[in-house]
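Yeah, one chain of the complex is gone here, protein chain that is, but the others are all in their spots.
For clarity, chains are labelled A, B and C in written order, and residue numbers in each chain start from 1.
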Amino acid sequence: MIQIGLIGYGYWGPNLARNFSSNPEMKLAAICDFSPDRLKAAGRNHPHAKLLNETASLFNDTSIDAIAIATPVSTHFELAKKAFESGKHVWLEKPMTEKVEQGEILIEMAEKKGKVLIVDHTFIYTGAVRKIKDLIDKGELGDMIYYDSTRVNLGLFQKDVDVIWDLAPHDISIMDYFMPYKKLTVSATGSHYYGKEVIPKALLTIYMENNIIAHINVSWVSPVKIRQTLIGGSNKMILYDDNEPSEKIKVYDKGVEMLKTKEDIYNMQVQYRVGDMWAPKIDNIEALALETQHFVDCIKGNKKPLTDGRAGLEVVKILAASKISLAGNGIPIDL
Amino acid sequence: MIQIGLIGYGYWGPNLARNFSSNPEMKLAAICDFSPDRLKAAGRNHPHAKLLNETASLFNDTSIDAIAIATPVSTHFELAKKAFESGKHVWLEKPMTEKVEQGEILIEMAEKKGKVLIVDHTFIYTGAVRKIKDLIDKGELGDMIYYDSTRVNLGLFQKDVDVIWDLAPHDISIMDYFMPYKKLTVSATGSHYYGKEVIPKALLTIYMENNIIAHINVSWVSPVKIRQTLIGGSNKMILYDDNEPSEKIKVYDKGVEMLKTKEDIYNMQVQYRVGDMWAPKIDNIEALALETQHFVDCIKGNKKPLTDGRAGLEVVKILAASKISLAGNGIPIDL
Amino acid sequence: MIQIGLIGYGYWGPNLARNFSSNPEMKLAAICDFSPDRLKAAGRNHPHAKLLNETASLFNDTSIDAIAIATPVSTHFELAKKAFESGKHVWLEKPMTEKVEQGEILIEMAEKKGKVLIVDHTFIYTGAVRKIKDLIDKGELGDMIYYDSTRVNLGLFQKDVDVIWDLAPHDISIMDYFMPYKKLTVSATGSHYYGKEVIPKALLTIYMENNIIAHINVSWVSPVKIRQTLIGGSNKMILYDDNEPSEKIKVYDKGVEMLKTKEDIYNMQVQYRVGDMWAPKIDNIEALALETQHFVDCIKGNKKPLTDGRAGLEVVKILAASKISLAGNGIPIDL
Partner (left out) sequence: MIQIGLIGYGYWGPNLARNFSSNPEMKLAAICDFSPDRLKAAGRNHPHAKLLNETASLFNDTSIDAIAIATPVSTHFELAKKAFESGKHVWLEKPMTEKVEQGEILIEMAEKKGKVLIVDHTFIYTGAVRKIKDLIDKGELGDMIYYDSTRVNLGLFQKDVDVIWDLAPHDISIMDYFMPYKKLTVSATGSHYYGKEVIPKALLTIYMENNIIAHINVSWVSPVKIRQTLIGGSNKMILYDDNEPSEKIKVYDKGVEMLKTKEDIYNMQVQYRVGDMWAPKIDNIEALALETQHFVDCIKGNKKPLTDGRAGLEVVKILAASKISLAGNGIPIDL
């Protein structure tokens, strides 16, 4: 039985607590939060967990095997560092750290201490993303050509991060999972609404080796929630719409290829699509439940998680480059 | 009765011919095309029009009042120049010209000769775009904040232009119509598929004065046709989906504003939208019919068309800047 | 504080238990179920509730004020009768009873004993249905003309009821709420799949006074889940789609009226709709939470619930008539 302590019971923490609790090989031993109200709420839902308003006793508690960190990103590095120093396994929310060097240090620490570091890129564990990865690995899509995602909704408010740090990590981690190729250059553009502090809307381009490209559109100022991702391969293409209740993945029997005949070209212009479409059945196990079990398995088997430090760092690298590019109105930044 | 001659009977020409023919104040006097097959087709549909396989006799025909040019963009400048030299009014397909200077010359010629120059940005004359413009002009949306458009479909084939020159003129002209503000800087990124020749997929960012921003996503390699435009104002926002048969415009009763209370923020995170939505009735007069009549009215009243040379040139300027930016992987180009 | 006991912890019971628990004026005192497994699950989620595997001690417990019955319909009458005899208020699942006479007896008992009888037609308490009712009551729709609902999904399995008893109560109760007019005649048709026992697919027509008509299509053998209801008024019409995440209600600015001009008729044939559409914001309070509070208020204020015995009986009468009509292949049955 793995004893886990959770730091942070705000927006996401309760979901972690619920999943840790219901995993048969894990015990939610303690919950730590600075807000008395949140701690009270934590107590109501998890009467058997210790409630703490400081973190020191958590790190010092030798019965604790692992620590989950669901606090603002600016605190990730210090908390994770202490956790490794105390000999704990670490579950870290996304984005992993504020700075690239911080991420590199954490990866090294995990390595040295022989502890598991999982970065919570939850989408990687959803039925939809796993299904697409499976199709890519089987070669169904052919060579990867592009990733194009729109992730927009209402949500403009003062946070410690801008919209890219808030929404883009989802897409960057999914893209990196589907296209594990060298990322070369980043260009980002965005609006500067209400002065320089807030960037509520941005475009991100990531150039990869093999001429693969990713386009990511994130916004907090869309009147509707859109979650649309196109994944282009040389043999087939996919539309993944996370808002769709029943047809999240549509696989199109058509790849990115040059048209040759006049008739093909004409058909393209008058038709909505070419070829068959297939919407595979997707399992609907809760992603966090699966991820929790994966964390348990990695601890028990001393294995690297799917979303390990390296995966987390890749995201931070791209976020950091995009920040510089944004300030330069799209100027390309090499990685 | 305005006598018009049409040069080019390829993909778009037949639509022009049909609309010119059915306008009660216009007569389609001649159709010119180099392909014998197309000329034959023109003859079947328009038995009363003269059929020509060269342009000289058209320019020399003094009974012809106006010339419509629906040929590849590389020929636009020379043909339009000759038309003005022959004292004709000009209907020019989009994009207006290949180069900015060419566009400037044509504007000057039209001015000097006292002739009408209309650039065929057809979308400006659709019921949907006119309705949105009307709402903006009435102040319903408040201050303009952003324009964000996705215009993607299958269509990868060797043309004389890349995807930005093919698809982006629609959005640039619509954006310029809704947001007639100074355009400052352009950044464009895109894939280089199948060697350097073809760019089938690109993102375009246009920075305007007043911190207004436009994001345009164009692609020939999407398995599905998407035509989604978000228009953000400080009071209301609009989703304009040109694929929707019955609800092309959705007006959301919510503007781009900072959230203040915790409750608002929470609601944003759990809801799909906030406030009412309203889908106004849109008239469905064919845009080209309306544009044809507008051309007639401008000729008769000696007026500037809505989509005049200036409007056409604005598009060419942004296309030209985006070409340079694209080659530099997003490097910002001031206009 | 109202002490409530729950009988039945199967498919729906857990939802009741959860809502009863979180209501500040109610205490979930006991849960009763014959299955040891379900009782164990009940204990895990509600550690403070007494767990019972028989009902007698519940009826005899004088500290219990109200009893909720979430068992198969065949047991409703006997259990509710005993509850009233024991002086309890009653929350009864839908459909209220198997037979019309049973429903009449329960209504009479509630009256005599001065106790509250609520029938759990949950949909009546949803934001969408309340919003539509509000529009109807304000006269926005004009005179009621028709109700037309499609409620189909996969779900074919041996139950103690056929598809009409399973799915139609939702629509009958909503229809009766929107159109509180005298119901005159019922005609029902359906398939007899797998022998006489199972009727997985049926149509129901209810003729009302004032020439109002209701058409209800229910099915357990649809490959997709459809929840579409059209409500026609003389001034406006509504499309209520319960599957829609963000636009559950669409109000069309067009009523049921005779077209007069040729132009109107032509427009009808070529257009998808006429007039504006408006999708009002709907509150998303959980219907059961609202209904629980309503039950509390009725007990405290000695008032009739919105979904009282009369409302429940109306549904049973129509179900009973439809059963006879079904057996006669649509033969009309007067109510």
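Please note the rule applied: a residue touches a chain if its C-beta (ideal position, glycine included) is under 8 Å from a C-beta of that chain, and two chains touch if they have at least 3 such contacts.
Remember, predicted model here, so these are calculated numbers, not experimental data.
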- What shown chains does the left-out chain touch? A, B, C
- Query: Per the definition of touch given earlier, which of C:His192, C:Lys281 or C:Lys304 contacts the omitted chain?
  - Reply: C:His192
- Based on the whole complex, identify which of A:Val100, A:Val161, A:Met277 or A:Leu306 touches the chain you can't see. A:Met277
- Message: Which candidate, C:Ser57, C:Thr150 or C:Asn284, sits in contact with the chain we can't see?
- Response: C:Thr150
- Residue of B:Leu39, B:Ile105 or B:Val224 in touch with the missing chain, whole complex considered: B:Val224
- Item | Positions on subunit B contacted by the hidden chain, ascending | 47, 224-225, 243, 245-246
- Determine and list the subunit A residues touching the chain excluded from the picture. 245-247, 250, 253, 270-281, 284
- Missing-partner contacts on subunit C, residue numbers: 11, 145-146, 148, 150, 152-158, 185, 187, 189-194, 198, 200-201, 203, 205, 207, 211-213, 215, 217, 219, 221-226, 228, 230, 232, 237-239, 250, 252, 254, 256-259, 264-265, 268-269, 272-274, 325, 328-332
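Convention: only the chains that are shown with their structure count from here on.
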- Note: chains that touch subunit A and subunit B both are C
- Message: From the centre of subunit C, which other chain's Cα mean sits the farthest off?
- Response: B
- Can you give the whole-Å distance between the Cα centres of subunit A and subunit C? 41
- Message: For subunit B versus subunit C, what separation do you get between their C-alpha means, in angstrom?
- Response: 52
- Message: Which positions in subunit A are in touch with at least two other chains?
- Response: 224-225
